[in-house]
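With one protein chain withheld, the remaining protein chains of the complex are depicted in position.
Letters A, B and C mark the chains as written, and numbering starts fresh at 1 in each.
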Amino acid sequence: MIENFYYLFLSLVAGFCAYRAMISKQLLPSALYLACVSALVSVMLYMLGAHEVAVIELSVGAGLVTVLLVYALSVIGDDTYDPTSIIPKPLAFLLVAATALLVGWMAYPLVSQPAANGEVLLANVLWKQRALDVWVQVALIFSGVMGVLGLLSEKTHPQEIHPHETQAAAEGEAIAVQIEREIHV
Amino acid sequence: MAAILIGLVIGLPWLGAIVLWRTRDETPRLQHTLAVAFSIAAGVASLALIPFASAETVISFPMGRFFGSLTFTADGLAVTLTAIACVIGSLAVVFSVDYMRGEEQLSRYYAFVLLFIGAMTGLLLSGNLLFMFFFWEITALCSYALISFYNDDPKAVAGGIKALIITQVGGVGLLAGALTTYATLGSYQISDLLADAGKMPAGILALVAFGVLAAAAAKSAQFPFHTWLPDAMEAPTPISALIHAATMVNAGVYLLARFYPAFEHVPGWKLSVTVVGLVSALITAFMALTATDLKRALAYSTVSQLGYMVYAIGVGGVFASQFHLLSHAVFKALLFLSAGAVIHSAGTRDMLRMGALGKQMPFARNVFILGALALAGLPILNGFWSKELVLEAGLDRGPLWAYIGMLLGAGMTAFYTLRMTWLVFFGEVRESLHVHDAGKAMKVSLGLLAVGTLTTWLLAGPFGEMLHETLPFHSIHRLNLSELAHEIFTAPATYVALLVVAFGLVIFWMVRNQPTVKNEAWMDFLSRESFGFDWLNRQVAARTVQFASVLQKTQTGVLSWNVAGILGALLAVLIFLVWSVR
Amino acid sequence: MTLNPLNIILFGVVLLLAVGFYGLLITRNLIKIVLVLQILVKAVVLALVLAGKASGNLGLGQSIAATVIVADTIVAVVALALAVQVRRRAGTLDIARISTLQG
Partner (left out) sequence: MNPTLFTWMIALPLGVSPLVYLAGRLGSHKMELTNIRSWLVRGLALLTLSATWLLFILSWDKFIGSNENLQFNLESIWLRADGVSFLLAAMVLGLGTFVVLFSGPYIAGEVGEEKYYAMLLAIVGIMIGLGCARDLFNLWMWFEAMAVSSYLLVAFYREHPASLEAGMKYLVQSATGSVLVLLGIALVLGNTGTLDMDKIRLAISAASSTPLGLVLAGALFVIGFGVKVAFVPLHTWLPDAHSQAPSGISAMLSGVVIEAGLVAMLRALSTLGGFSVSWGMLLLAFGALNMFYGNLMALRQTQIKRMLAYSSLSHIGYILIGLGIALVNGSPAGAQGAAFHLFNHTIMKGLAFLAVGALMFALLDQNGIHRPLEVNDLSGAARKYPLAALALSIALLALGGLPPLAGFMSKWQIFVAGFQGSNPWLMGLVIFAALNSVLSLAYYAPVVNMLYRRNVGAVVEGGASIPLTMNIPLVILALAVVVIGLLPSLMSWLTEPAAQAFLVMFGK
């Protein structure tokens, strides 16, 4: 079926973009790849019939999150240093592969016989049936805003601290050096 | 009336503990006075309780599901030990007035002493296993606090922790026993356990029996838990008298005596008890032969004498064991306290630095000799009667090899007792220590205990009568004084024992001029390491700490590894579930 | 085994999850970790809609997917704020260099 082919293509490309986003040494390309993942996922969502979520995903996931990431990058500067992994990569790969295979195998029966689809309008479900979720979400957003304000608002703007200046940074440096040595051994 | 007295016996020391905790260290006189007043009041109440001894449950207070009722029973066994704990405890408090003069933090000291006495009486009077365990744990806590009273001294702190951990590990046995009893019989009442032990499945009953034995051995510092008691000697000396004569170590023997009727028929239990008693009595007597620290020597002798009591229970002589417990409590308190008087004025515990102190402290010397003779088991002091009774029970009903072992122990006891006395009070002056005789309050306590050492054996008749009357499950053989005397003096075993004791004395007399007994290296080693068990303890502790520090490496503090932990756990749980569902 | 679209989407979900978790394990830059978390969120959103579709209750799946998108965006925002603050105070974004709490 042609539909299957589309889905497979989209999944693979999304996986590839995700991989690029994860592997890239530069943060800006990473953010852009993430936006691609988001766009591809929203296409899949659309094809599945979840039109509204597809729009939300496209605007929030691909748009807002990317903007936020880029904004954070611009605040921080060009600290895009992403050195070698601490965990041996084969171990990480094995762990993830085994878990993913097991999860995939166990989840498979779920999709083997899909039920007939009862179409319901998102707005109805979200605002009527799931109104309580929305209320809790308001609390969550409030907490998040408080968090950002609490973390970032500065009464006085202190000098930015650069590496090697604080004692903690020095300690951290020592640990990092040690970790790096362990990786290379 | 009995209910009120029980309330007083437990409540007065605890009330005193709370009051003393709140006193200020700037008023030492007030603290001494209050402590003496509360402890003596408790002592009087405990004596007044004796006539009310009965097998009935006196107080019952429901505590809600899973906890049973808080009950108290003042039977013969309980009231006797209560009286020992309170009276000798109060004498130790009186002694402390002189001994602890000028010390800091008296509020903490006296508060814990009184808490200890109250907890001990609670443990003895409790008729409910849960609350027995409850009080059991409090005595452990108090002993910890008192042993490490000099808490700036690392040795005292280490000794306290050691005592706490070892007795608590043993306490798990009592916990298991109490839980099993509740799970099988649906009740925590000790009387129910004694009555219905036969109805429990054999394996379950054995679990309870050996659990209780482990707990008793740990508390009474019996083999293989005997290592904590010598290290506990870092405590102030009145505490040593309190813990090692009047209260804590008796709890183990009490426990065995209390549950004897329930476990008597558990296969191997009596033999195990006998062996534990025998081994403890022998190895610690051996360690006492070479000890040079006065208090440690006394501590070893305590474990050894407790071994006699445990042995007596193992061979079925419950009365003999309790009678020896009574004698031992009196003469050992006397010994500890007179040793305390010596240590207090000499400023050292090393017997090799003492010598010929007798002339300068005649009172202490006299009472110490009295106690020592009782410990050695010479007639007609209380130690003689009870020890002979124990040995006779052993010969009558126990295996012969165990009896011979205990005889050997009696000879060793005579040897080290005389050695101690000689090293401290006689011989040549090895170091000119400026000593003075015991103070006034010390003399009061010592004098009373000396009188007790001379006379408590006269109580044998009424004591036996009371146990017989109030312990329905124990079938105690009644024995009045003249029967006792008759039995002991006509039995050939008595003379054999006396001969062995005399033999021990003679041997020491022959080597008295080299009292340090150019110890063989192996003897020293065995004593220092408590026959290897101290080494074992250290190994367990060191391995645990080592394992912990290896484990610390798992907390890398690096986020990547933390997330790997999450994924790894997910994988493990998935594998477990797939395996268990299939 | 029939290859219906849902199977393939499940494959896509697992693929995205695997990439995301692998990224969490090997990434050291804090901002990138936030980014990788977003990959996981995409996978979950897809999974929720997929589940709604598979059970014949797409509206419900959609509704919670939409809520999740918003909620996890908030988390991402807080995480970014934290990362910015870490950069300001510790001078680095490398998690190995801010691993002072150990043992």
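The working rule: contacts are C-beta pairs under 8 Å (C-beta built on N, C-alpha and C of every residue); 3 or more make two chains touch, one makes a residue touch a chain.
Just so you know, these numbers come straight off a predicted model, no measurement behind them.
Considering the complete complex, the chain that is not shown touches A, B, C. Among B:A3, B:V172, B:A202 or B:L499, only B:V172 touches the chain that is left out of the view. On the side of chain B, the interface with the absent chain consists of residues 63-67, 104-105, 108, 130, 133-135, 137-138, 141, 144, 148, 151-152, 157, 160-161, 164-165, 168-169, 171-172, 175-176, 179-180, 182-184, 204, 544-545, 547-549, 551-552, 554-557, 559, 561-563, 565-566, 568-570, 573-574, 576-578, 580-581, using the contact rule stated above. Interface with the hidden chain, as seen from chain C, comprises residues 17, 24, 30, 33, 37, 40-41, 44, 47-48, 50-52, 54-57, 60-61, 64, 67-68, 71-72, 74-75, 78-79, 82-83, 85-86, 89-90, 95, 98-101, 103. One chain is missing from the display, and on chain A it is touched by residues 103, 105-107, 109-111, 115, 128-133, 135-137, 139-140, 142-144, 146-147, 149-151, 153, 155, 166, 168-169, 172.
Quick note on the criterion: only the chains that are shown with their structure count from here on.
Of the two chain pairs considered here, B-C and A-C, the higher C-beta contact count falls to A-C.
Spacing of chain B relative to chain C, judged by their CA centroids, is 63 angstrom. Separating the centre of chain A from that of chain C, both taken as means of CA atoms, is a distance of 4 Å.
Looking at chain A, one finds that residues 85-87, 92, 95-96, 99, 103, 179 touch two or more other chains. The residues of chain C that reach two or more other chains are 21, 25-28, 95-96, 99-100, 102, listed in rising order.
Residues 1-12, 14-23, 25-29, 31-32, 34-36, 38-39, 41-42, 45-46, 49-67, 69-71, 73-78, 80-85, 87-100, 102 of chain C touch chain A in their complex. Interface residues of chain B facing chain C in the complex, by the touch rule stated above, are 552-553, 555-560, 563-564, 567. By the touch criterion given at the top, residues 21, 24-28, 33, 95-96, 99-103 of chain C touch chain B in their complex.
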